[in-house]
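Just one protein chain is left out here, and the rest sit where they should.
In order of appearance the chains are A, B and C, and numbering begins at 1 in each one.
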């Protein structure tokens, strides 16, 4: 992983303790410096069987997905050639990955076009892979809000670009508070009844919004959602750990997780990954449900300038220390911090599929190897990590309304 | 606006007080005379942003419409060339209008054919505009009543004429008391499930009929209507002000309003607009839900001869006076009476979209400028208008059935 | 009407009283003889407006049908040329008839092919006519019973033969006691949802079977039937008069009536029509719901030999007398007995559409004229007919189950 290994030149900085005036970049680079010694796992390639790769039912549906999927956002980015992108897809397929996730919010519509071309060229059996794509809307574009018109048009356009007769899972990106949930679930049911879509899910919806969708599906006899796509990593834990198990148990909504680290977003920008990685830690613990696409869009255009706002010196110092300690653990395990982070996320049984992203074959290969780390994360190791993180989420106690009188 | 500015030659008449024998035309012309001094707003054209243009959800649906739409009845009329019509459509689009309303009752099927040709020629993205058209039936034609057969045939024919794969909102024009509501909502649901239609609404339905449709939709799990199209202006207020807010709050049915004035129906006939405009004032206040298409059809063929029946002298005089006072207000605001009327209608939050009509580009441009008047209609101004109109609708008190014993 | 006017040569027979040994044919011929003097109404043809022709909603649906329809069974029979058939169809259309009823049980599949060709050749607007056809099944054919498979295959085959994109009303001919009603209503709902059929109805179903279908439609949210096709004439009254009004009021199922007389079945066989006409009178009053297609098929092949079984002499005499008296009434009204019978059936408001059949243009024309008789059937006249028939149906009294203890 470049973002860790390329950091050695900057290690001097890392030794400087936080003094309250240090910039956020410097602080984060200090974390980066510590990650340098870690040597990523480099196992021999075995294209047939990837140790640790499993197939699981996504949510309580019958659809069986590999526990790691390919998040194609970094793959179909401007600085990756179509040939390279194809190699990444091929490696994923050969490793047993059957999920390809597309995200209009991040990579625009080009990803669908390119993935469609690769799938068509390779001629893989349609039954052997699963394509998930988004219904994306923004207040700025002419597709204002999550209307029936937009949902239907969006699915038709995706099918056209992908050259497929159906999408496996369509993910509704962001709920629209102005659009009645009945309209959304009926429109989704329509595209499913047309045979254009097999399943549906959500991304960046709150648990209450997901429950509301479920209730509306039950009321109008529509197909219920099977998955929420959410950010999950060492520093962003509440939604996945506190709320998703309940949603899974009660209404069968599973979890497809991703994180800036698992997506390999730092490719070629040495420091950015750790910035992204640690950023959530500076936020209020209970509000950080997700990392928004507006911010990633900003990142794509403007770099990480928006992160330069000053943070509290004490907080900075603590964060820097945690990164250093995690790096120590990774070193002991003989892996990179990225691999440790991926394995730690996969260890959580709520995560039915973790999206990995890559902008080159090597990066994907290294990240896949993280699967082999999972058995090494035993109880002691997990406890050690918790001790370092000190962010195990817990629900605020339910206060009896009686007591409030 | 020609109907006002051309009236000066007739101003002598206006000074003559009503004497009981004066004809309706004369009376109305007196109003026209007073409107002459008003200078319509002529702001510089800015094609990108029209100040005051907003997008709102239509009813409680996710469909976002511009607060003004184009009612195409006057645009696709015999005395407007196809080239002129196209220019009007283009101005609407450039002004940010995304709603085009078609009305078979008024302009026949030709409007659909011409609009379809323009849309196809211009190649605008299907996601960027909204076409609303009517299911129209009459006791005289062979399409007798609002049967499933007629609804389906009507939608198929509209799609064919428009060269579109779907209609955004299909409006059922008039309820058919002889046809069960279940049949109507099932047939509408069918055309929606076929993908031919996205949403549906009603025109000239009573609140009770709309509630009945809603109840049937709920009973048979069909898609509920999102909009009623109704007449609304200074002299036709009850339905919009008394009943539509309740329908919106309870069942999510919004309002698309129109009026003879906003439709610019007087083009080239100096006096007719004011006739239409004021006509409602001579009716019983509580019965004037709408201005019927039979009457407009009669208008198209026979001019306004049907209006020549005598009216009460006292009423005539009062009406004439009101028009004069409103003109005074408009003058103060630096706009035409038509613009004042449009702005006043848009000021009502129940009106999610007001249809403007035009038979030439200038007329549409002038009417659009009325958007900029809205902020000027402050509380005082609105009170002044109420004082002039003296027609603020109120519901008759609900008499307890107990009290009636 | 040939069956009446050609009978004069046989009038001698008619004077002979029934003696217990007289054959059924002789008996019926006596009725025929009496009808000879009646001169059928021969009004000048006015192709535009047929006096008395009305459009009514079929059942409680929105579909508006002419009060007389064309039952095409005799039209598409082997001894009518395609050219003659087309002339009959054209006369029907010009007279304002908009219903064409096809019956596989009687005329096989050829009728659909020929009607399809005529409709296509004439190019009438699809909105202007209504085609009703049957789903027919027999225990003898390979289409055994009323399965989903058979219903779907049958509708597809009819559409293909008719060259139409949809059938207006599909009539399920005979209920299948072996097939669950749920399967029938779901299959019908399927063909409606496919757009292949607009409405559905039944033929020769008992009131209980119709209620069962309705209940199943309600349970499974399927489209309910709108019409029962039943035999109705002077001598077959119970179903129509006792049960259909209740079905109409409670569940909106209307009535499309037919009778051997109205179908003009006697064409070219002087005596057969009256045989058919009067046959029902010899049956048990409460069991004669309908005249079965097995019998008509037998008639087509074997003539009326099956009718030659002896009947009770007293009954024969009474029947003969009634025919004579009815002929007397017809004579007074200046019409044929057939016309009287048609007018009498149409007088019943439960009959929304009466099917007329014809094997030539003149026959149809004469029968249509019966519409003008309806106003002449005033209260006195109706009472006179009742006195002659003595068969006004009444329900057996409902015995209280309490009383039975």
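FYI, a contact is a pair of C-beta atoms (placed from the backbone, for glycine too) under 8 Å apart; a residue touches a chain by one contact, two chains touch by 3 or more.
Everything numeric in this text was worked out from a predicted model, so none of it was measured.
Engineer: So which shown chains sit in contact with the chain we cannot see?
Structural biologist: The undisplayed chain, in the complete complex, is in contact with A, C.
Engineer: Consider the whole complex, including the chain that is not shown, and state which of C:65, C:184 or C:198 touches that chain.
Structural biologist: C:184
Engineer: Using the definition of touch stated at the top, determine which of C:112, C:176 or C:331 touches the missing chain.
Structural biologist: C:176
Engineer: Which of C:87, C:194 or C:372 touches the chain that is not shown?
Structural biologist: Residue touching the absent chain, from the options given: C:194.
Engineer: If the missing chain were put back, which residues of chain C would it touch?
Structural biologist: 142-150, 152-153, 176, 178-180, 183-184, 186, 190, 193-194, 220-221
Engineer: Please give every residue of chain A in contact with the chain that is not shown.
Structural biologist: Touching the chain left out of view, chain A contributes residues 55, 57, 60-64, 98, 125-128, 130, 168, 193, 195, 198-199, 221, 223, 252.
In this section, only the chains that are shown with their structure count from here on.
Engineer: Are the two sides of the chain B and chain C contact the same residues or different ones, given that same means over half of the numbers occur on both copies?
Structural biologist: Different, since under half the interface numbering is common to both chains.
Engineer: Roughly how far is chain B from chain C, centre to centre by C-alpha average, rounded to an integer in Å?
Structural biologist: 49
Engineer: How many angstrom lie between the CA centroids of chain A and chain C, rounded to a whole number?
Structural biologist: So the centroids are 70 Å from each other.
Engineer: Where in chain A do residues touch two or more other chains at once?
Structural biologist: In chain A, no residue touches two or more other chains.
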